[in-house]
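Removed: one protein chain of the complex. Kept in place: all other protein chains.
Here is chain A:
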């Protein structure tokens, strides 16, 4: 603990898409844990000329606050603004009840910025680390999120996911007609930008495991078709054009296959497309609706929704044997499963007492827990660290995004400034 850890983390995120001038989604925290850890991110120094375009220490504070596990000290309450560990007066911060202080210094670099930041444990009266993050001239937010990831992990032991992104669907009216867009934004809602705009509905976006592609369903050809699109180049490929439903694409954990739903044989069945050979393999054979597949992390089985028992419930399909086992038994509507990164928890849309909520289920014990209290919750998508999930809900008649921790302790909303937003897909880690 005493040793100084100096580590440089280069931010390699290429900002290739046009960045909106204003954040389109604004975080609105609705609940956190009872006893969040007080932490102070002291305003960072800047040794270059002019004023920085982003408040880096402010972004770090906001990230930590949004996690629900931290209570950042407001700048107005700080007795001093230390710029390095030597300037931290432990007694002052102890009086405030602050457990950790972050100090930092931003310097100009040839093509961007270098942030050197320190994490200080007040009660232990010791510096925990000094680290560096560098990035390009338009990557101050990326630098801040990377620093927040490091701080979060050092204190909680959980890998931070503040550097991740999301893709979601925006519907708005343009010229009196509905217009749809696949949007991409930082996970805090900032830097929302269009991936592609559509005049027909678009749905079911799914990140590839390496974070470089998205698969989705578009109605632009007049019927639902599955596309894959490279997020960096914008190049895309139509993967299916079968009669009937082409829906619910979902990448295998190794990225070589895409599970999907096709109804070309008469009713919706789960198929697996081998992306190398282009071969489709039918995985289910049942006259009911089989849909919404999602891979277990080991890639050996799929979970999916089926109403083969009369009502939508979640089943598991073992790929090697074709065996199907029912997983959910509580309630008369459980659908659109997603599996946590450790493979132990299912999250799903669950109807209880007539309302649609997000619930988790421990796969081993079958114990179910409702996480949300609103009534039209859908499309849960889990963070790569398994700590939180993003979902879509309604506020009034407006579609908004919201997040909740898998233990239900932390909640926040991300309402959109315009249009209806839905179907959030939380990105994987980008490295």
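In this text, a contact is a pair of C-beta atoms (placed from the backbone, for glycine too) under 8 Å apart; a residue touches a chain by one contact, two chains touch by 3 or more; residues count from 1.
One rule holds for everything that comes next: contacts and distances are computed from a predicted model.
When the listed names "Peptidoglycan-associated lipoprotein", "4Fe-4S dicluster domain-containing protein", "Fumarate reductase iron-sulfur subunit" or "ABC transporter" are checked against UniProt, the chain not shown comes out as "Peptidoglycan-associated lipoprotein". Of the listed residues A:130, A:360 or A:379, the one in contact with the hidden chain in the full complex is A:379. Checked against the full complex, the one of A:42, A:139, A:204 or A:252 touching the unshown chain is A:204.
Summary of contacts with the chain left out: across A:41, A:71, A:128 or A:289, the touching residue is A:289. The residue from A:68, A:224 or A:331 that touches the chain not shown here is A:224. The missing chain lies against chain A, touching residues 201, 203-204, 219, 222-224, 244-245, 247-248, 261, 263, 267-268, 289, 291-292, 305, 311-312, 333, 335-336, 349, 351, 356, 376, 378-379, 394, 397, 423.
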